[in-house]
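With one protein chain held back, the other chains of the complex are shown just where they sit.
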Amino acid sequence: MAEFNFQGKKVYYETYGAGEPILLLNGIMMATKGWAPFIENFSQNNQLILVDFFDQGQSERMTEPYDFSIQTALLGGLLDTLKLDSVNVCGISYGAKVGVDFAVNNPKRVRRLLSFNGAARMPPLLAEISKSWNEAAKLEGGMAYYLATIPVIYSDIFYERQRAWMDKRQELLVPYFGFPGVKEPLVRLTNSMMTFDVVDKLSALDMPVLVVTGKNDNLIPQREQEIMVNSIKNAQHVILPECGHASMFEKPMLFSSLILGFVNSKNSEFAV
Amino acid sequence: MAEFNFQGKKVYYETYGAGEPILLLNGIMMATKGWAPFIENFSQNNQLILVDFFDQGQSERMTEPYDFSIQTALLGGLLDTLKLDSVNVCGISYGAKVGVDFAVNNPKRVRRLLSFNGAARMPPLLAEISKSWNEAAKLEGGMAYYLATIPVIYSDIFYERQRAWMDKRQELLVPYFGFPGVKEPLVRLTNSMMTFDVVDKLSALDMPVLVVTGKNDNLIPQREQEIMVNSIKNAQHVILPECGHASMFEKPMLFSSLILGFVNSKNSEFAV
Amino acid sequence: MAEFNFQGKKVYYETYGAGEPILLLNGIMMATKGWAPFIENFSQNNQLILVDFFDQGQSERMTEPYDFSIQTALLGGLLDTLKLDSVNVCGISYGAKVGVDFAVNNPKRVRRLLSFNGAARMPPLLAEISKSWNEAAKLEGGMAYYLATIPVIYSDIFYERQRAWMDKRQELLVPYFGFPGVKEPLVRLTNSMMTFDVVDKLSALDMPVLVVTGKNDNLIPQREQEIMVNSIKNAQHVILPECGHASMFEKPMLFSSLILGFVNSKNSEFAV
Partner (left out) sequence: MAEFNFQGKKVYYETYGAGEPILLLNGIMMATKGWAPFIENFSQNNQLILVDFFDQGQSERMTEPYDFSIQTALLGGLLDTLKLDSVNVCGISYGAKVGVDFAVNNPKRVRRLLSFNGAARMPPLLAEISKSWNEAAKLEGGMAYYLATIPVIYSDIFYERQRAWMDKRQELLVPYFGFPGVKEPLVRLTNSMMTFDVVDKLSALDMPVLVVTGKNDNLIPQREQEIMVNSIKNAQHVILPECGHASMFEKPMLFSSLILGFVNSKNSEFAV
């Protein structure tokens, strides 16, 4: 519903409600409109901020390859536009990576950091799997790209139990991926994170951090996420059983509860 | 700060704040005053209700053996006293067992149910371990009872990393357990849950339920807690790594976040 | 080094040594010659039998789509050829599926059954992932097929620690997959298992069964393999940490030890 210019390019964002602010960062194939089912819940006692990264949703399409850091920089522009010194930063997958990148580069602007299905670097195996997505993007139509990307995102149990939901998703996504101009931005987004690595900077973080791991996340597995838990002095760790890489879809009630609880919990240290 | 009579016996309770009500139920060796570090957080936007079970804190000491069900019944009296039709019920360990017992017997009075380190029955192995606590209670002084009960409650990692905290706890608890009249109520509380089993009634529950498991809980291990997760149709499950049976002490920030988030999350189903 | 005809088609096999016989069944992209590093170990006190399934190694290439059951039937022909009433059947991945199919259809011919990274059905998520392999097979050259199939087979930790090994594998496999006639049989093999499901027949098995699961197996995850463990009355279960779907490459010493130990252990029940 609003936009601003960053480095001469349009950035689309939305805000809702008032209170302790939550900046919610999209996964790679998401856009602001995908958060519709969560808006009421996240804005009843909080200010909710949604944003499309470059090459996502209603933000500017890029024409050249770019580095991950432009997405991080964009967030600084967004906070300036909103005249917010600091916010709670909560991201999932690609958004979780941008979130931790923003936190290590702008620690004063992050009150609390929440990472769902995230990492502090591009995991080597995920880098290789991502290349297979880009290979599939070369094929005509949307099916090959759908099959290369979507099934590995979900846990096997979700895939089996929520088969009707998955089938409906396939009906929507296969034609969508087949539209002209849809796969190219996804390939650029994928490529933008290939060299991301801020592991060495994690020990400097001192805001409260929540790391939420899907126990069956095949793309960013538990061991990778534990790198963050073990490197950040004030990190809390939660495991969601029977959950893959898409925790907001696979476990929406837990996704919501963890965000609302961690952001709105008054004290973060307890003299118990 | 307040009390009422239930079946001719005094029940002590405390209430704080206003809003969506949270009834917080003690573990076996706890009392209302142990929740002091959590009160401000839980009452800022919610009504917090604390209560001592019979044989705990400032509630009546019993003279005869009794059944678990009297503790459950007491909660009905408490809600009547507070003129509350229903509340969110959140218990840990013994309190989680009473909580689930209350929910299966009074489903209309439980808006949401939260179980930390809980079970829907007395696990067979815990029943046997509990007997060793009662054996240790026969020995003079507080050391044998301390050693039999406290170390197995915590995860090995907490025990090692928070050694100063554990040592201080030992300094407090060993003399405390040695005072005349302290071990007897604990033995009665322990015995009261020996035959508890509501597993067969879980499938009737339809309020949102959150089951939180310490990954290193030696007393009520993951498999036991999964009985609840698998039997309750609307159950959400969270695992806390590096956490034993005392999640409120071992992971206070997560304990608090999960309660505040799950109780205050507006919708519990998402059309994602 | 030897061959026989089954239903008019050539089957290639090899045998080594003498003793309690071990029939070792290939994964989908394997062939008898891939077992070279294991032959000495497995044949020092045992008869080792290797075989190429149809569309593998030196066995006959198929021209039409076919069903999984022909691979199972082929094993009966092999035992007849070798004049062996029964053997210990040990398979990995595709071979583990054929192995369990052979066991439920020929229980008298299986002394002990060993499943590495296997399942008793085509897991629904793997079926979908497999389709993406077949999409990738449509692209020119071997790179797309390599990227679609190989990285998801290994655990993230193996992928990172054994990077030189993986790079060398890529050097070999990318040109190999690009050769004319290489991808087609792999697509047929993949398709042959799509409808496989013998879960309902597992309870009839009563030979000793060993199920070995890579803790980080993304293709046939732990939950899927536990279906076998929970359905077979005499099943033993082992988890290999830091191991993905290719246990024979990722953990060759444990792969070998478990086979030699389970096959050669004299009694399978203990009056302890």
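Here the chain labels run A, B and C in written order, and each chain numbers its own residues starting at 1.
To be clear about the criterion, a residue touches a chain if its C-beta (ideal position, glycine included) is under 8 Å from a C-beta of that chain, and two chains touch if they have at least 3 such contacts.
None of the values given here were measured: they were computed from a predicted structure.
Looking at the complete complex, one finds that the omitted chain is in touch with B, C.
Contact with the chain not shown here comes from a single listed residue; of B:Ala31, B:Ile70 or B:Ile129, that residue is B:Ile129. When the omitted chain is restored, the residue from C:Asn5, C:Thr195 or C:Ser265 that touches it is C:Ser265.
When the missing chain is restored to the complex, the residue among B:Ile28, B:Val51 or B:Ala144 that touches it is B:Ala144.
Residues 37-38, 40-41, 44-45, 208, 210, 215, 229, 236-242, 248-249, 251-254, 256-262, 264-272 of chain C touch the missing chain (whole complex, contact as defined above). Touching residues on chain B toward the chain that is not drawn are 123-126, 128-129, 131-132, 135-136, 138-139, 143-144, 147-148, 151-152, 154-157, 159-160, 163, 216, 218, 221, 223-224.
Quick note on the criterion: only the chains that are shown with their structure count from here on.
We define each chain's centre as the mean of its Cα atoms; on that basis chain A and chain C are separated by 37 Å. Multi-chain contact residues of chain B, defined as those touching 2 or more other chains: none present.
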